[in-house]
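What follows is a set of notes on a single structure, which appears directly below.
For this depiction, one protein chain was excluded, whereas all remaining protein chains were kept in their positions.
Let's turn to chain A:
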Amino acid sequence: MSFSSIASMLEAAKSADKPLYTVVCEDDCQENNYTEEASHRQIQTLWEAMQQSSKQYCASDRSNSGFIGGDAEKLRLAAQAGALIGGTYLLRVIEEALKVAECNACMKRIVAAPTAGSCGVLPAVLLPLTEEKQLDTEVILQALYIAAGFGQITAIRANVAGAEGGCQAEIGTASAMAAAALTHCMGGTAEQCAHAFAMSLGNLLGLICDPVAGLVEIPCVKRNVVGAVNAVSAANMALAGITSHIPADEVIDTMGEVGDTLPASLRETGLGGLAATPTGKKITEQVLHHEQSL
């Protein structure tokens, strides 16, 4: 990507009088010698893979460690029974986030967005939207370009790896990308997408990466839910005309700086946070024992 800031990406769209998604697509094609047709085919393939990553869910699947599986189904059944609060869309978002993240832990096929650990967030906000609204697939694909544009700038200015920046870099970035995508799908402007992105990322600053036994399971699966619901809140705020007082680029830089100051124990080493709790340690021992017996 040739843009190094969200401000310059938005400015390029404005001065060329082109939609933001077109600018993101053209920039990527130019940088990497792709044709726009090839790029469109690939984004279409990604969207189909996201849909598939939810459809393949099987409630009886369990991860290798045995700790992950079946939760999305529990949520679906409870929602169906009318036992939960939050409205149809929000409950579906929670269910989809669990579904896709559980599929990832159970070695099914997913789309890393931006990482495998955070793969549930973007499909969680988009899939239920296509049920709720009569949306043209083209609008979803445009939203994916927008999400990717914001995500690339985050990767360039800060980073998107838990080992480098903590969970804020993975779930935080995924959530902010999803907020921008959702804002676009709901008819928001490029500026509103940027505000949704900034508010979403800003709300998850400081989130640590503390996987129990070092696996992409506990608490990663449930953090996908946090990222997805946070994206819905931020998109709603932006669509209502609420703005982020801190510009998106400054929020990204802050995320990078906060990541740098996080101790190593809170950056995907499995040595701090929930991984270091008495129960977390017990699970780690169980998993390691299981490893050695193989």
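Going forward, a residue touches a chain if its C-beta (ideal position, glycine included) is under 8 Å from a C-beta of that chain, and two chains touch if they have at least 3 such contacts; residues count from 1.
Convention: contacts and distances are computed from a predicted model.
Per the UniProt record, the chain missing from the shown structure is "L-serine deaminase", taken from the list "ABC transporter ATP-binding protein", "Sarcosine oxidase subunit delta", "Transport permease protein" or "L-serine deaminase". The residue touching the chain not shown here, chosen from A:L84, A:A155 or A:A276, is A:A155. The missing chain, though absent from the display, is touched by one residue of A:R109, A:K133 or A:H245; that residue is A:R109. Touch with the chain that is not drawn comes from one residue among A:V93, A:L201, A:V258 or A:V287, which is A:V287.
One chain of the complex is left out; on chain A, the residues touching it are 1, 24-25, 28, 31-34, 38-39, 42-43, 45-46, 49, 63-65, 103-117, 119, 144-145, 147-149, 151-152, 155-156, 160-161, 163-164, 213-217, 270, 287-288, 290-291, 294.
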